[in-house]
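What you see is the complex with one protein chain gone and the rest in place.
So, chain A:
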Amino acid sequence: MSRLGALGARLYRGEVGYDFVGKRKIWYGISILITITAIVGLAVRGLNMGIEFKGGAVFTTPKTSVSADAAKRTAEDASGHTAIVQKLGGGKLRVQVSELTTQKSRTTQQALAKKLDVSPNKINTDIVGPSWGDEIANKAWTGLGIFMVLVVIYLAIAFEWRMALAALIALVHDLTITVGVYALVGFEVTPGTVIGLLTILGYSLYDTVVVFDGLKESSKDLTKQTRWTYSEIANRSLNSTLVRSINTTVVALLPVAGLLFIGGGFLGAGMLNDISLALFVGLTAGAYSSIFIATPLVAEFKERDPQMKALAKRVHARRAAQAAKADSTDPADHEADAPEGEGPEDTPPAGVVGPRRQPATRGRGGRGRTQGKRR
């Protein structure tokens, strides 16, 4: 673990790091590919909507010796619709019949109870009229819409509109991927799934917000120096908070994994399983997108800002000058050893950068100073 801690320190100081922003095209490409696959999957295969949305009934029987086939036949005879029968743990059966009217559902329940020779009360029943499913789905969509609008407004106020926009894109990205996975794998979509999906909203943004917060802090007073462009700062900030992002994601995923394990392995099917599955897929996508998509997007938007454009120009001009000056020394070194060029024009920005509570170039600045001092 200490090795991890040391890695964290090196990441923090920018000694190691991955160029998330520079290599963004690759990750955009990957994301676009995944998203397109998801959309195609959605278009071609569609979602496997659970009975909660189509109307129908699910019966869970107590432990029984009646075979799944027999139960299936009974349910189909009684209902006149195709039944899906699953074996659950402990000899229980889960019989699902879709597109049933409530009336028919009851007769089916009674038929099953008779077949199994138990009282109808012992059979767990879930009967849903189609209109109720629509209601749930509609409300969920409304909620999604309202939440997105509110969150964009909030982020635009707390941060700025570019970040809000990037966060929104990342969010849509996460949702699309999650829904796509459901379409492709054919998992059933139930209210549990919807709950999971809606939670992803909050959580994926939580992640993004943590990263953005670091970014906002480190890009303060950015224009007062000429060492780094916005993209570089964004990348550094991303790297220095990487450990934090990884830790928060892992810790968020662990309980969900516990749910998934229990829900899937122990109960077989049901609400726990549905929620955790959606969460698991969504959280993973969320962690990925806040690092690989959201921040590079912000950097890209920012670089279009005239101020930042000007800054980038200044930085490049300065670097070119330095390169020309220090032609004899290793030119590739300038990235890591930028402070070397403590030329005359470097002094004013250093003054700004200096105070350690100015996180913008905190790591760098500190390092630069110490190195400078050592000389």
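Before moving on, here are some points about what is shown:
Here is the rule we use: a residue touches a chain if its C-beta (ideal position, glycine included) is under 8 Å from a C-beta of that chain, and two chains touch if they have at least 3 such contacts; residues count from 1.
In this section, contacts and distances are computed from a predicted model.
The chain absent from the displayed complex carries the UniProt protein name "Protein translocase subunit SecD", chosen from "Protein translocase subunit SecD", "Leucine/isoleucine/valine transporter permease subunit", "ATP-binding cassette domain-containing protein" or "Ubiquinone biosynthesis accessory factor UbiJ".
Residue-wise, the contact with the chain that is not shown comes from A:N247, picked out of A:T82, A:N247 or A:Q307.
Taking the complete complex into account, A:N124 is the one of A:T82, A:N124 or A:Q307 that touches the chain left out.
Considering the full assembly, A:A257 is the residue among A:M49, A:A257 or A:A326 that touches the omitted chain.
Counting over the whole complex, chain A has residues 1-2, 4-6, 8-10, 12-13, 60, 62, 102, 105, 120-129, 131-132, 135-136, 139-140, 142-143, 146-147, 150-151, 154-155, 158, 191-192, 194-195, 198-199, 201-203, 205-206, 209-210, 213-214, 217, 240-241, 243-244, 247-248, 250-259, 261-263, 266-267, 270-272, 275-276, 279, 347, 350-351, 354-357, 362, 365-366, 369-370, 372-373 touching the chain that is not drawn.
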